[in-house]
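Shown next, in structure tokens, is the structure this report addresses.
Here the complex is missing a single protein chain, while all its other protein chains stay put.
To keep things simple, chains are lettered A and B as they appear, and every chain counts its residues starting from 1.
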Amino acid sequence: MLKYTIKRFLEAIPVMLIVITLTFVMMKTAPGGPFSKEKKVPDAVLEALNQRYRLDQPLYIQYFDTLKNTVKGDFGPSFRYAGRTVNEMILEGLPETAELGLYALLFALVLGISSGIIAALKKNTWLDYIPMTISMAGICVPSFLLGPTLVLFFSIYLGWFPVTGWDTPMQKILPSITLGAAYAAFIARLARGGMLEILAQDFIRTARAKGVSETKVLLKHALKGGMFPVVSFLGPAVAGLLAGGFVVESIFQIPGLGRYYIQAAFNRDYTMIMGTTVFLASLIVFFNFVSDVLLIWMNPKLNFGKAK
Amino acid sequence: MSELVLDRIKTEKAEKGRSLWQDAWSRLTKNKAAMLGFGILSLFVLLAIFAPWIAPYSYETQDLVMGPTAPSASHWFGTDTLGRDMYTRVLYGARISLMVGFIATFVSLVVGVIWGTVAGFIGGRVDSVMMRIVDIMYSIPFILLVILLMVMFNSSNNTVNLLLLFFSIGAVEWLTMARIVRGQVLNIRKMEFIEACYSMGLSNSAIIFRHLIPNVLGPIIVYATLTVPTVMLLEAFLSFLGLGVQPPMSSWGILISNGVENMEEYPWLLLFPGLTFSATLFSLNFLGDGLRDALDPKASKD
Partner (left out) sequence: MNMGLNKTWKSLVTLGFMGILASTVISCTKSTSVADGKKILRIGNGTELQGLDPHIVTGVPEHHVITALFEGLVGANPETLAPEPGAAKSWEVSKDGKTYTFTLQDNGKWSNGDPVTADDFVYSWKRMLNPALGAEYAYMLHVIKNAEEFNKGTLKDFSKVGVVAKDPKTLVVTLRAPTPYFLSLLMHYSTFPVHKGTIEKFAAFEARDTKWTQPGNFVGNGPFNLTKWELNKVISVEKSPTYWNAAITKLDGIDFFPVELAQTEERMYRSGELDKTNVVPIHKIDTFKKERPKEYVNAPYLGTYFYRVNVTRKALKDKKVRQALAMSIDRQAIVDRVSKAGEIPAFAFTPPNTAGYTSPAQTKYDLEAAKKLLAEAGYADGKNFPSVEILYNTLEAHRAIAEAIQQMWKVNLGINVSLKNQEWKVYIDSQQKIDYDISRAGWIGDYPDPNSFLDMWVTNGGNNNTGWSNKKYDALIKEANTTGDMKKRMELFGQAETILMDEMPILPIYTYTNKYLLSERVIGWYNNILDWHPYQYVDVR
């Protein structure tokens, strides 16, 4: 296990290097810079700005600056928000985003896995159709539609919840549901599919034939294998929950990281783009690693280290 | 090696040559939900293809004085804020959305399944490299990638834009598919009947195509049906970045996102594209489940 962890950690280095390089190339090639505005910035001013932020340096120097900063873990000042550093902003937005992501994930896991399992066990009965129909609705209704609709009914018409904010428990319910719904739907369907697959396998049939109780079959044998697709999905999904809350954060005015990630690209805030991308990439690498470790744990026969 | 397993491999081999597809087809046609889904989908596809002949109005002709009106005998789905017939716009939107939904999903399906199967099956260093490439693709800022693509192939030609659209969507959507397939393959690879295949001297490609892929088809079909709506909505976001179809042409995703802003004032602008979108996804889903069951190599014994 330790060996596997070290191996994955070493593999992360080239991954990050390639991500940084690609991101650097893309942001430098994308038209428009951090200081391009509708009212054109006078040339002399632009020169001063470029000098201030070292944008007048040759590209390879800027590239090495970026690498150096990443290694030091200090991404420098934001180009857009005067007087703030990228690190500060990431640290400020992270708790809100993490909390939102956590609630949404819990909501999605509890709802998704339980309804997926029930649906698989009671295949082609109402206990299958109803949760699966609801989960399809969860996918049909994207968050940019679900959020405003929930707000309209529960905040405006019924007045039960505040429209925006992220301070009180009441403010956290609608955003968590909105973000979690699509994931719950994905998980429910993947869980059902995985369970059906496993329940049809020989060893389950053997167990059943041997007269092992249904609960035991389910808990001891089926669950681990049946959750395989869910776990594979969860790696990127967790990272996505942490960085992809952009829409939900905007609808509910949550001061989170997801908005920085998107806004940085639109603002061409170079340091912020790099900071958020490196941060997100680390999350993806980490959670995909966790998800792979879970896969091994669920099926100890697997050994990623060796070819067959 | 248990008797059961050996027995099963033999049966599968025997079944394969004879009637796998016929069997699957007959099982599928017996599944009412799947056939209903297939029927609705075919209807939508036909409507989309023949939209120019079916549509009662032009999709771009405006009537600013009339503006948004509720559904009526002359405008079944009402009219939008510029006074254009919504029924016509939904019909034309279907062309874009169905095309994007199916083609982009198909692309991501093919790439993702092959990538995931190869990584999972070969394992070792190949697996590491392939999965790290997936990590990289996940990590790069998608918005910048799209902006760049759009600028590099600067064009107001809808065909070029559509191709770019397929490419950009394909670039992200195969990733999760690859991860899921790989996870499944890893799991199944170690199962007894695959080991049995080796001992029977089957070639790698035979194992992959005859035994591995059929056994991971369930999650693949499920995930593919989930990808279609994601892709259709992603199209609306990309058109926000300037990639995709240009107005006055529209798609379901764009119609829905416009409808969200009008949900209180002119609910029909959300309702009708939303309904057709949902109907498509439900049908797709029933069909997907039916297909999964029909193609299940073990199904015949249940």
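In this section, a residue touches a chain if its C-beta (ideal position, glycine included) is under 8 Å from a C-beta of that chain, and two chains touch if they have at least 3 such contacts.
Everything quoted here is computed from the prediction, not taken from an experiment.
When you scan B:Gly93, B:Gly116 or B:Gly274 for touch with the missing chain, the hit is B:Gly274. Touch with the chain that is not drawn comes from one residue among A:Thr21, A:Thr149 or A:Thr206, which is A:Thr149. For the chain missing from the display, the contacting residue among A:Pro14, A:Gly32 or A:Pro95 is A:Gly32, taking the whole complex into account. Here one chain is not drawn; of B:Met86, B:Ala119 or B:Met150, the residue touching it is B:Met150. Where chain B meets the omitted chain, the residues involved are 60-62, 64-65, 67, 81-82, 147, 150-151, 156, 239-242, 246-248, 258, 260-262, 264-266, 271, 274-275, 278-279. Where chain A meets the omitted chain, the residues involved are 30-33, 36-42, 44-46, 48-49, 52, 77-78, 80-84, 89, 92-93, 133-134, 137-138, 140-141, 146, 148-156, 159-165, 168-171, 173, 177, 181, 250-256, 259, 266-268.
The rule is simple: only the chains that are shown with their structure count from here on.
Averaged C-alpha coordinates put the centre of chain A at 21 Å from the centre of chain B.
Contact residues on chain A toward chain B in their complex (touch as defined above): 7, 11, 14-15, 18-19, 22-23, 26-27, 29-31, 132-133, 136-137, 139-140, 142, 144-145, 148-149, 152, 185-186, 189-190, 192-194, 196-197, 200-203, 206, 225, 228-229, 231-233, 235-236, 239, 261-262, 265-266, 273, 277, 280-281, 284-285, 288, 291, 295, 299, 301-302, 304-308.
Of all residues in chain B, those touching chain A in their complex are 2, 4-5, 8, 122-128, 131-132, 134-136, 138-141, 143-145, 147-148, 151, 175-176, 179-180, 182-184, 186-187, 189-193, 215-216, 218-219, 221-223, 225-226, 229-230, 233, 256-257, 260, 263-264, 270, 274, 277-278, 281-282, 285, 292, 296, 298-299, 302.
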